[in-house]
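Up next is chain A:
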Amino acid sequence: MIEALSILLLWLGGAFFVIGTVGLLRFPDVYSRLHALTKADTLGLGLVILGLSLRADQLFTVLLMLFIWLLVMASSATACQLLARYQLQSDKDSSDGGK
Partner candidate 1 sequence: MNAALVSMVVPFFAAMLVLMWRPQQQSWLVIVASIVSLLAAMMALLSVIDSGPQSLNLGGWESPLAIRFQLMPVNALLIVTTAVIHLIVVCFAASSHHCQSIKQAFWPLALLLHGSLVALWLSMDLFNWYVTLELLGLAAVSLVTLAGHKALRAALDYLLLSLFASLTYLLGVVMLYGQYGTLDIALLATLTEADRVTQTALLLISAGLMLKAALWPLHLWLPAAHSSAPTPVSALLSALVVKAPLFILWLLWSRVAPSELAVPMGFWLALLGGGALMIGGWSACRTPHLKTLVAYSTVAQLGYGLLALGLLLHWQLNDLQAALWLFVVAHALAKTSMFLAAGEIQASTGKKRLNSLRGMTLTMPVALFAFAVAGGSLIGLPPSGGFIAKWLLIQPMLIEPAHWPWALLVIIATLLSAAYVFRVVSQGFRQSSVSATATEHGKSAQWLALLPAILVWLMALFSEPLLQLMDVFSA
Partner candidate 2 sequence: MAASELILDLILCLVLLSLAVAVVEVKRLYDSIILFIAFGLILSITWARLGAPDLALAEAAIGAGITGVLLMAAYANLAPKKHLQNSHRSWLAVGFSLAAMVWLVLSLIPLADSPESLVAVAEQAMADSGVTHPVTAVLLNFRAWDTLLELVVLLLALLGMQQLRLPSLKIAYPWPLLNAWGRYLAPLTIVIGGYLLWRGSSGPGGAFQSGALLAAGLIVLRLNHVIPGLSWQHAWLRCSVLCGAGFFLIIACLTAWLGQGWLDYPASYSASLIFIIEFLATISIAVTLAWLVTGQQEAAS
Partner candidate 3 sequence: MTLSLQLFLASGGILWLTGLYGLWRNSDPIRRIISLNIMGSGVFLVMVTLARRETSTDPVLHALVVTGLVVAVSATAFALRLAVASQQEKR
């Protein structure tokens, strides 16, 4: 039962990664691409880690993986913000330059 659940979660996580990548490739502008990427990846990684936690035999491993997830979430959120702001800035600059 647990085994099946874990496999399901892993598959789901993988699917989110694939969807995020498709979004990265298909969406038209930086903002929506970032949206697709960070959302899907955070969720995908979370699902994968959940799936792996079900298989772990030590609590320490689970905690370690949770910690990794937190780190990745925080840094991807920061990176996403930075990229979006940079894009906003350069959009503004180019429209100012146009006028």
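How were these candidates chosen? In short, all candidates are chains of the complex that A comes from, given by their letters.
Note that contacts are C-beta pairs under 8 Å (C-beta built on N, C-alpha and C of every residue); 3 or more make two chains touch, one makes a residue touch a chain; residues count from 1.
Here the structure is a predicted model, which is why all the values come from computation and not from measurement.
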item: Direct contact with chain A in this complex, candidates 1, 2 or 3; value: 2
item: Residues of chain A touching candidate 2 in the complex; value: 71, 74-75, 78, 81-82, 85
